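Note that this complex is displayed minus one protein chain, with the remaining chains in position.
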Amino acid sequence: MPESNKPENGDIIKFTWKGKEMEGTFISIDSDFFNVKLENGYNISIKPQSFEIIKKGVSFAVNEGKGAKVSGKGKPISLITTGGTIVSKVDYRTGAVFPSLDIEELTSRFRYMEQNYRLKRVDFSNILSENIEPGQWVEIAKKTEHELRNSEGVVISHGTDTMSYTASALAFMFEKQMGPVILVGSQRSSDRPSSDSYLNLEAAVGFATSEFGEVGISMHHNSSDERIDLIRGTRSRKMHSTRRDAFKSIGEHPVGAFQDGLFSLSGKYRRKCRENVLKTKLEKEVSLVYFHPGLEVEDLEKSMDGKKGMVIMGTGLGHINTKYLQSISERVKGGMKAVATTQCIYGSTNLDIYSTGREMEKAGIISAGNILPETAYVKMMHLLGNYSEEEFEVLMKTNMRGEILEREELGVYL
Amino acid sequence: MPESNKPENGDIIKFTWKGKEMEGTFISIDSDFFNVKLENGYNISIKPQSFEIIKKGVSFAVNEGKGAKVSGKGKPISLITTGGTIVSKVDYRTGAVFPSLDIEELTSRFRYMEQNYRLKRVDFSNILSENIEPGQWVEIAKKTEHELRNSEGVVISHGTDTMSYTASALAFMFEKQMGPVILVGSQRSSDRPSSDSYLNLEAAVGFATSEFGEVGISMHHNSSDERIDLIRGTRSRKMHSTRRDAFKSIGEHPVGAFQDGLFSLSGKYRRKCRENVLKTKLEKEVSLVYFHPGLEVEDLEKSMDGKKGMVIMGTGLGHINTKYLQSISERVKGGMKAVATTQCIYGSTNLDIYSTGREMEKAGIISAGNILPETAYVKMMHLLGNYSEEEFEVLMKTNMRGEILEREELGVYL
Amino acid sequence: MPLPGNTMIGLEVHMQIDVGKLFCNCKSEGELLDASFTRRLHSTSGEIGSKDISTNYEESRDRLFKYIISGNSCLIEADEEPPKRINPGALKAALSMSLAFGSSILERVSVMRKVVIDGSNTGGFQRTSLVAIGGEINSGGVTAGITSICLEEDSCKKVDERENLVTYSLDRLGLPLIEISTAPDMKSADEAIAIAKEIGNRMMVLGLLRKGADSIRQDVNFSMGYGRVEIKGVSKLSSIKEILEAEAKRQEWLAKAVKIVKERGGYEELKFTEVSSLFRDSNSKMVIKGIEEGRRIFASKLPNFRGVMKTEGFRVGREIADALKQINIKGVIHYEELPAYGLTLAERDMVAAQLELKENDSFLMLIINSDSANMAKSTIEGRIEKILSLDFSETRAALVDNSTRYMRPLSGSSRMYPETDIPVITISSPLLESATEETPQPLSEFTADISKKYGISGQDAETLISERNIKKFTGIANDKNGKIISRIINQTIPELNKKYQREIEWENIKEVLEFCNENSLGRYSMEKALGLIYSGSRKEDALNLKLLRPLTEGQIKILIERHEINLHSNIADIMKKLNALDEGVVDPLLVAGLLNTEKNKGSN
Partner (left out) sequence: MPLPGNTMIGLEVHMQIDVGKLFCNCKSEGELLDASFTRRLHSTSGEIGSKDISTNYEESRDRLFKYIISGNSCLIEADEEPPKRINPGALKAALSMSLAFGSSILERVSVMRKVVIDGSNTGGFQRTSLVAIGGEINSGGVTAGITSICLEEDSCKKVDERENLVTYSLDRLGLPLIEISTAPDMKSADEAIAIAKEIGNRMMVLGLLRKGADSIRQDVNFSMGYGRVEIKGVSKLSSIKEILEAEAKRQEWLAKAVKIVKERGGYEELKFTEVSSLFRDSNSKMVIKGIEEGRRIFASKLPNFRGVMKTEGFRVGREIADALKQINIKGVIHYEELPAYGLTLAERDMVAAQLELKENDSFLMLIINSDSANMAKSTIEGRIEKILSLDFSETRAALVDNSTRYMRPLSGSSRMYPETDIPVITISSPLLESATEETPQPLSEFTADISKKYGISGQDAETLISERNIKKFTGIANDKNGKIISRIINQTIPELNKKYQREIEWENIKEVLEFCNENSLGRYSMEKALGLIYSGSRKEDALNLKLLRPLTEGQIKILIERHEINLHSNIADIMKKLNALDEGVVDPLLVAGLLNTEKNKGSN
């Protein structure tokens, strides 16, 4: 088939297949198969016997978010878009879902939002969250800091996969912040009528005008479109791969809720401050290791090579096989920091209880208490980047950003 | 202080401290401090000004489980002890908790157990579960297979930290089994009156006489001493470091329950068979890697070096940073198997949905569906040890031991 | 009234197939559970970028949807997990049906999303895929072309509907439907019925049609020159005739009305003005209640419509009311129907006077919240303009009384966009071969074949097919035991279901029958074993050769002697006593024989 004769996306073509003559809108070619949208709306994927372009079409490129960057009147809120399902679009050529920047489609849904808020869209990037790197946390933090100076709060649309990592990183970087920083995502992409993005975003913008001077996540409380939780970033974790209520506040009740149009904050939280203090240094030579039976000493050693710090996801109270201890101890003496967390996710490490724990402490491993493993990893990067080596242990055990539960209530568990 | 003059554990000594003359039972010395139990029961830790042994005592060594190895009448059940909190004892000299073999103290508590069961105690080992190695799974499996031939079922007391790993390993090794294999542990050690070990064990022995032809875990359902769940080994996970109800049946209801003295099984399970078929080969060159932002390509490469297989705990639907794909793809072409699981714990991987997933599939990464990461790791060891390379992908996606949820109900989540 | 000569009828036949759900591993049937969740749906752009008119329509209703969870639903029905890959059994069934009618099967099948935001699908779309194109159906001399054969998922069942809350159940959602659409080649209801029956028969022959009253539903496309009307949800074939006649009558009167209005000079834009003050002293409960609840009364002249609103067969009033009902506005009142609703002629005339009605004019009056007035106005105008254009095309719902009611505009193609969660499906050769082997024959041929192959009556074969038991039957029967198995399936099991008020899964019944087959146990043994299972015995206990062995005549004799059973009582009593011994299964014929011998002895 000569290149010149190839139909283009949007052309109306007439073609024959198995002796039948048909018409439709050409979408794409995939190894000799024509993908064509028939008049009845169905896509078919066939090898035509012959075809003819009967009308050149307009290529239906995806709307790149041409809407105004600022709209509405009311409290100023900045919306930083970083990609992810919440702003995803279907690529009708490949059939894949990819991030778009057209956040306006979401916001325009809620007429009253335009009355209550002046939304400013700030395009940051357009990447899937699994590809976000620590360096980008810093860039987001800087952009957020800038926006906080002119807004009541900042909402960051983010892919859900690594949203908790980013939330923790922002939380540690902001020693003080002038307004709420709310991350929002969606588990059902915005191209489907049942998307959770609408309600998540509506709540996020509301939370962003509150007194909450921390970094939080705004996602569904349960499977219903009923209540949105504000979860403290450092205590958040994606606990389900697909459900709307994937994000859980681990070991504490959510800090806030949005339901029936009403916002509420509860529990303890830091109020917003009069200034931003941002500490953006991050030590990147930190590893996060999942302990398990069969992990050999050499495997662990490779994970420690060249690292300034290591967070171990141990079992139960933080335990690991005692055969590693000599090797870890040597490296700790050489300046590496080692912190034990628990792969149970819920509950606390405690190295005082069993002989293994006591031996771990002797080897210089620091107990993370109930800091979540991923949060401990981010915290370690932050502490090694911004504080002296001597301060490390005390700070790791100090509750800096709500990452440590002072007490765990009985009712907050599976 | 001359060695000969040193008091020994159990001696009654008279001593002076700050001018006061006191008497007590000598326990131990810890860097010049005498640990002494006073008459009123308190232990004190002091540096005596002087002391004198007034009565040589009997050293109160820990009871090593001198009770009969077989007791009771009724259905024969074998109890394999491997250590762990459930059989832990306080070492009153160091104050630490360590495993003991005195399981009789537990069983003797339930008089009716002696009437219903003939319990045979089989001592396997005396180690903390964080130190259990895959090689020991095989030994336990062999001992279990042997016991199954003469018992209705086998109960294995096990430390909770890696209990789910062992349960999964046993599940895969037993292609067929003549009776239930029930692992039981405790989260509060048996030396305290509030220990959960009593009820967990009572239920375990009951479950061991049922039709359940699989490997299960018998632990508390909630914080009350009220109901014990039977959780399928391959779907079990320790989700809390300290609570009694740490073990959860992930994504499915527990297979069985014990409450108010009644046992019940529900849902689908394999019935016990007329023979045991045991496949004990395990490929040990398998790694389990926790993906996270900041994990560099070189870090991942080190985890793959020399490995026959790798299980990745990806984010969300199983995603990882696409920058690793080239490196993984090369190794997969070289024969390594790569399987993606989700660090969300709940829910399934699915590499069909997003572009990242499709690229991962192209790179040869196999989606584990909703197999739990730790179970997928054990399954990979099992498959690579016992089956041909060609069968790997199909078997990984085949539900062999209940490790795959055919369907996930809405009500089974946090 | 016969249908007009230019009538064109097409069919869309939807058939539920009983192979589990289409995109997950849930079963076909499941009880409703005591748990639910709620959702809202938002319209999204379709593939081409513009929102479809029918979805916009639904969205304007801003409703909350509640879903009751069923035992046969999972995260996928709850829209909490992406679909699994397509059910191969369902796909094979669609292929077999396509082959039966000579339809051309696509080499690659793309799953599409059809946006439906009335809540009947939790995702806000129905998954559907075009499997085959073309082919034709012949039945009793009637021939209809096939436009498409699709495999789609069924929607939720509606359980309750209130103002802003619609409740659905999840049990039906996701069941596979084969949809066969014909060209508008039929001229009469009888022709349509013949074609529909033929489709259904082939499906029954295939043996996968789900049991249940609504397992076949058809939509009927009808046109008589005023555009295509799609009538949804015709569940009984027998009602097609009546529905179409009623629809033809509706369109005829509507066309007449249009003619009259146009002759009078047509219609002008509506101008609603408030007339609440006229009703200050009204005794109408409707008015009093409305005012109390804060609503106001608006009225507009409707020029040239007097006499066509609700006179003789004219029903323009209802056309308008139906359209308003879709946006939750009830109770539009027009000139012609007054006095009614407690409103008097005097009140009618006051309104008429205020609106300066002329002789041919009607008016419309609404008791509504002032917020809704604009939406009401544009809805009414849209409806009137559509009617006046003589384009009556739309989607209508069949009602129980065989009339139809306006549902929504016809859906366009932009409602469809690809299901991105499911890769394009390549039809593999093994699948196609296997489907070809199972291509359903015409019903009569198939019945004859079954009857012959298994040595059973044509009647029995028909029952097996129509009761959807043919797959079960062929799965276990052979030329020797055909009669017994068909008896067990057609008679014994329905009797047991009735007696014990419960059904037992086929898998368990099959195991019992197979056990009996393997051990050469006959009908009475099977019935005994099944009886035990129904009455609660465990399978291990019921499948016991000692219990189930058939007793020989000699053995029966010995038992009668040993237990001193009186052979002079009636046969039922003797059977009862023998059965109570649990020594084996007693063939009543043998006992009857013994009785006969005994009787003969006596008479000798």
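Letters A, B and C mark the chains as written, and numbering starts fresh at 1 in each.
Methods note: a residue touches a chain if its C-beta (ideal position, glycine included) is under 8 Å from a C-beta of that chain, and two chains touch if they have at least 3 such contacts.
This one's a predicted model, so the numbers in the text were calculated from it and none came from an experiment.
Colleague: Could you list, sorted by label, every displayed chain in contact with the chain left out?
Modeller: Touch partners of the hidden chain, whole complex considered, are A, B.
Colleague: Using the definition of touch stated at the top, determine which of B:222, B:280 or B:329 touches the missing chain.
Modeller: The missing chain is touched by B:222.
Colleague: Taking the entire complex into account, which one of B:121, B:243 or B:272 touches the absent chain?
Modeller: Checking each option in B:121, B:243 or B:272, the one touching the absent chain turns out to be B:243.
Colleague: Kindly note down the residues of subunit A that lie in touch with the hidden chain.
Modeller: 347-348, 350, 352-353, 406-411
Colleague: What residue numbers in subunit B mark contact with the hidden partner chain?
Modeller: Touch with the absent chain occurs at residues 17-18, 20, 22, 25, 33, 35, 37-47, 60, 63, 90, 92, 95-97, 105, 109, 188, 190-195, 198-199, 222-226, 242-244.
As a convention for this text, only the chains that are shown with their structure count from here on.
Colleague: Which pairing of chains accounts for the highest number of C-beta contacts?
Modeller: Counting C-beta pairs in contact for each chain pair, the top pair is A-B.
Colleague: Centroid of subunit A to centroid of subunit C, CA atoms only: how many Å?
Modeller: 43
Colleague: Centroid from C-alpha atoms only, then distance subunit B to subunit C, rounded to Å. What do you get?
Modeller: 52
Colleague: Between subunit A and subunit B, tell me the centre distance in angstrom, where each centre is the average of that chain's C-alpha atoms.
Modeller: The computed centroid separation for subunit A versus subunit B comes out at 33 Å.
Colleague: Can you tell me which residues of subunit A touch two or more of the remaining chains?
Modeller: 96-97, 223, 242-243
Colleague: Which positions in subunit C are in touch with at least two other chains?
Modeller: 37, 75, 78, 80-82, 420, 423
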